[in-house]
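Here the complex is missing a single protein chain, while all its other protein chains stay put.
Showing chain A:
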Amino acid sequence: FPGLADVSISQDIPVEGEITVPVGSHSPDEDYSTLDEPVKDTIMRDLKAVGKKFVHVMYPRKSSALLRDWDLWGPLVLCVSLALMLQGGSADSKDDGGPQFAEVFVIIWFGAVVITLNSKLLGGTISFFQSLCVLGYCVMPLTVAMLVCRLVLLAGAGTISFIIRLIVVGAMFGWSTLASTAFLADSQPPNRKALVVYPIFLFYFVISWMILTFTPQ
C-alpha cells in the first residue's frame, strides 16, 4: 500500500501495545471500580478508617493499623476544632481571634513536623506522613480536655474550677504522650527511645499549657 507510506503515524507506536493494554494489568479495573462507586460509599469508607484510628488512639495498643494506612483527615479535624475552641481567650474585646487560630494551627503543625524530622534524624524507620498522622491523632485527648475545660468554665472561674481543669488537662496530657509514644517509639532503635519521647512530651506540654491558660471573655 504505497498510500499508507505517507500516513503520519509516529514510528514508535506499535500496534501490539494497543492490544495488550487492557489484558495486562488489573489496576485500571480497580481504579475504574472505585471511580464508579457512589459517593456515599467513598465517604463512608474514609469515615470508617478515621473512626477506627480514633478508637486506636483511645485504647493505645501496639497495632500497625494506624501506621500502615495513614491519613490526615483526623488530625485536620482535631486541629481545626481545637483552634476554634481556643479562640476568644483574650481580655481584649477588640481582639477578633483571628491571629489565635492561625497561631494554634501553625504551632501544632510546625511542632509535629519538627518532631517527625527529629525522629527521622535519630534513625527512625517511620515515614514522614505516618509520624504526622500519629501525632495528629494523639491530639484527640487534649481536644476532649479542651471541651471539658470549656464546660467547667461555664460553671465558674474560681480556684476549684482551676484545680479540676488542671487535673483533667494533666490526665489527658499524660494519655496523649503515652499513646503517641506507644506508636512512635517502636520505630526507633531501643536505646534511643528517650530521645524521641522528650520532644513529644514538650509538644503536648505546650498544647496543654495553651488549653489550661484559656479563659473565655
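The criterion applied here is as follows: contacts are C-beta pairs under 8 Å (C-beta built on N, C-alpha and C of every residue); 3 or more make two chains touch, one makes a residue touch a chain; residues count from 1.
Heads up, the rule we're going with is that contacts and distances are computed from a predicted model.
Q: Among "ER membrane protein complex subunit 8/9", "Peroxisome biogenesis protein 5 isoform X2", "Phospholipid-transporting ATPase" or "Protein YIPF3", find the name that the UniProt record gives to the complex chain excluded from display.
A: Of the names offered in "ER membrane protein complex subunit 8/9", "Peroxisome biogenesis protein 5 isoform X2", "Phospholipid-transporting ATPase" or "Protein YIPF3", the absent chain's UniProt record gives "Protein YIPF3".
Q: Considering the whole complex rather than only what is displayed, give the residues of chain A touching the chain that is not shown.
A: Considering the whole complex, chain A reaches the absent chain at 2-4, 6-10, 13, 18, 86, 89-93, 95, 99-100, 102-104, 107, 117-118, 120-123, 191-192, 194-195, 198-199, 202, 205-206, 209-210, 212-215.
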